[in-house]
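The complex is shown incomplete by one protein chain, all other protein chains being positioned as in the whole.
What follows is chain A.
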Amino acid sequence: MQDSNKPYETKVIVGGGEKVQQWSVYLIAVVVYMAIVGSFPFNSFLSGVLSCVGTAVLAICLRIQVNKENKEFKDLPPERAFADFVLCNLVLHLVIMNFLG
């Protein structure tokens, strides 16, 4: 767990952007699938879309918090930021699994 923090700290701007791109690709895939097949179980569509968006947003938040150049978060230890990130992801995915139908 400590190792995964290092890349976030060092590769500040470039490293995290890849993850967000990855989720954007997933998002587009889900929307295209819905356009093809139809949106009947709308809750499944919603949960698919929102899970992609949600994890992307949370990754951005984590990067913001861990970014060394960001003056507002200089006294936030990165472990705490990562723990918050994990907790939020946990809640998000719990809800999504419930909503998936």
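Just so it is clear, a residue touches a chain if its C-beta (ideal position, glycine included) is under 8 Å from a C-beta of that chain, and two chains touch if they have at least 3 such contacts; residues count from 1.
Basically, contacts and distances are computed from a predicted model.
You can't see one chain of this complex, but its UniProt record names it "dolichyl-diphosphooligosaccharide--protein glycotransferase", from the set "Succinate dehydrogenase assembly factor 4, mitochondrial", "Golgin subfamily A member 7", "Electron transfer flavoprotein subunit beta" or "dolichyl-diphosphooligosaccharide--protein glycotransferase". Listed for chain A, the residues touching the missing chain in the whole complex are 13, 39, 42-43, 46-47, 50, 53-54, 57-58, 60-62, 64-65, 70, 72-73, 76, 81, 83-85, 87-88, 91-92, 95-96, 98-99.
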